[in-house]
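Note that one protein chain of the assembly has been removed; the remaining protein chains are unaltered in position.
Order of writing sets the chain letters: A and B. Residues in each chain are counted from 1.
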Amino acid sequence: MDVPLSWYLVVAAALFCIGLAGALSRRNAIAVLMGVELMLNAVNVNLLAFWRHVEVVKATLSGQAFAIIVITVAAAEAAVGLALAIALYRTRRTVDVEDVDLMKL
Amino acid sequence: MTETFFNLTWLIPLFPLAAFAIIVLWTNRHRLLSTWIAWIGIGLAWILGWIVFFQAWGGFEELTPPTHKYPVPLFSIPTGTTSLNLGFQVDTLTGVMLFMVPFVCLMIFIYSKGYMNYGTKDVDPRYSRFFAYISLFACGMLGLVVSDNFLTLFVFWEIMGLCSYLLIGFWFDKTYPDPKRITPKEAGLKAFLTTRVGDVIMLAGMLLLYSQVGSLTFSDVFSQETLEQLAHTYAWGNVPWATFIALLFFGGAVGKSAQFPLHVWLPDAMEGPTPVSALIHAATMVSAGVYLVARSFPLFVAVEGGSQLAVVAFIGAFTAIFSSTIAVAQNDIKRVLAYSTISQLGYMIAALGIGAYVAAVFHLITHAFFKALLFMGSGSVIHGVEHGHHHSHHHATGPEGHEEEGEFDANDMMNMGGLLRRMPVTGWTFIVGALALTGIFPWAGFWSKDEILADAWKTFQEGGHFGVTANWGFFVWLLLTIAAFLTAFYTGRQIFLTFAGKPRTAAAEHAPESVPSMTWPLVILAAFATLLGLAGTPWANQFFEMIGESAVILGERLAHGEFNLVIALVSSGVALAGWVVAWLIYGFRPLTVPVDPLRRPLGPIYTLLENKYYFDEIYQAGIVRPAIRLAQACYTFDDKVVIDPIVDGVGRFGRWLSDWLRRAVDNPIVDGAVNGVGRVTTWFGEFMRATQTGKVQNYLLVAAVTVFLLVALYVFRTYLPDWLSALGLG
Partner (left out) sequence: MTVSQVVFILLSIAALGGALGVVFARNLFRAALALVLSFVGVAGFYVLLEAEFLAMVQILVYVGAIAILIIFAIMLSRRMMSSETQPWNEQWVGAVVVAAALFAALVFILSRVDWPATEAQVPADSISQLGQALVSPDFYVLPFEVASVLLLVALVGAVIIAREQ
């Protein structure tokens, strides 16, 4: 392989940390969701990189299967998350997560 | 031929589960249909259960370890590198549980129809829901019994916990005029949270077991090699894994079987409907703890003479005597039975603690029958007194007068008396149950209790199996014999207060006998309570042959619990003495006023017993209230928004630290220390406030910081030596 495993891991780590920063610092609920999606993508890059460089020797496919499951979960999470954002916008006229602290009493 | 029915064992829990699903999804508006569906569900489970039991009875050689074929894996689902193995198993212990559980369940299901006032205008508004819940419960208990691994056992165990919570709090809208009296809602919560303590301990045991063995299937865990390995590897110091895990499992059993010190939930569980008390809190669920210890018994005896058996024996014997003293001073007819249940479960646990495996299981089975009988009898009494109360009230003050409603306590034995004439079937069956409970020859309790006492005495005389020392045998024998006296005394007291003499209230005078759907189960259970002991008589101990011969533990066949005439005479004499004393105090001159004649001579001791040694108060003051106060402190401080909890908290800590240092230097040490304690509290409160912003991103940031700290910890642990050596320090 021309591209070593560590390159992928570094890029994935960067992608994960950028997504984390987004999820922690954006006020808009939809933007927070986008940050979470970035983090999930970083995980998938890791899974596939390890699959290609380590697991392929054993000729099994756990990495790919895991990645597919992660994508499924991400799709489900995006659907429910965006539905929540829309419901929130409809009832409270805001999608700012800072304003959503009803649990605090 | 036999294999076909054993292979169907896994179907048994599915019948009640199907009944639950059908009632909840489709028929919950139709009461009669729901009743029949629940009955059919448990009825099918009962028939199949008994078929399996009788086949096991007839041919238990097939189930005996060297050749047994029945753990049967149902699913083995690979999940990556491990796989999820679920299955069922039949052995003789499962067999006898399948004899007891579905039958007692069926009796109680039938009884419930009358108890929940089917067909009258008083019918419970949540009638169908009740049958759905008890069906789900039956599924939980049957599933627990047929599981072949700790994982599904735990799942069913928790299903039962959930049902117990739902059913104790079944009348969740009920309130009492006395604010100190526990309401069903609170009682349900209390039961759930108290048993949760045990469940968490048990879960920890399961996790450790899995980490050590790599499997939770009984046949893997209890194999000779695994047990040897667990007995000779050490958790720390010289505590072997087997001892440690066994004690954690015992923690789960203590919670579920209401043993000291987690016994406090069971008496309050009596707030639920009486069939629930009979089903869950006397016959089946509470015995799941004993079943767990019996099931994992090989683990308990893997280490010869380990401390785990001593703990089990001590807790069991202590609980037996401790709760029977409380029962002496209770006036609520169901609470007396609740403490009696705790005490009898203590007998079983103590028997397991001295290695008397067969005797414990035998007592488990007989106890289930007669205690279910007693509870259902008490329910019938309460039901009758309630009706009598309505009746007499109606006549006395006319239809409008309901002002007294709610103050009359139909559970209070002081409001009863003379009921034998009003309710003959209930009364006589109750007396049969009482004779069985107190161990009077030839009722069932005599044989099972006597076997425990004989085994304890034999341990004292000859030393026990599995390295149990003789002293434990004597300890257990002594405490259980005293408890047998107390059992007879409080049971006699209960009988004389309830059924003998003259009615002390108008309600008792007008109490009608219950409907046939309630009395028939009583009669049938009374027959079992009378005859069941014959399965385990010393001359033809078929029960022993079935359980003892097949439950080969560590290659050691359990020795036959020999009949000891002296011990039998002693325990019978003690029980008779208890009855006689009860008769002298309560029966000879029946009470006319609702005051216990023991209250005056016993004085403060009576008050202590009446208040159950103040355990509820101690737990309230020691655990519940501090937790609430901490939560309230956090909540009170929680009204100001803090921008950055971490920075703020660290800053505050720094300020507090420098403050404290200045004081410690400047002022006398004591003053500084006193202020320091106050400041720690304040700082802690403020810090807790700071973390409670209610903003999800703050919480996430804390989580991210934690992740970073964990990664950093890993880096330092791994690379710090390298760095130090690079700097020439290592």
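Definition applied: contacts are C-beta pairs under 8 Å (C-beta built on N, C-alpha and C of every residue); 3 or more make two chains touch, one makes a residue touch a chain.
Only a predicted model underlies this, so the values are computations on that prediction, with no experimental measurement involved.
Taking every chain of the complex into account, the absent chain touches A, B. Along subunit B, the points of touch with the absent chain fall at residues 77-79, 84, 643-644, 646-647, 697-698, 701, 704-705, 707-708, 711-712, 714-715, 718-719. Contact residues of subunit A toward the unshown chain are 1-11, 13-22, 24-28, 30-31, 33-35, 37-38, 41, 44-45, 48-49, 51-54, 56-57, 59, 61, 64-65, 67-69, 71-80, 82-87, 89-90, 93-98.
The rule is short, and it goes like this: only the chains that are shown with their structure count from here on.
With centres taken as mean Cα positions, subunit B sits 45 Å from subunit A. Touching subunit A in their complex are the following residues of subunit B: 80, 635, 638, 692-697, 700-701, 704. Of all residues in subunit A, those touching subunit B in their complex are 20, 23-25, 32, 62, 97-98, 100-105.
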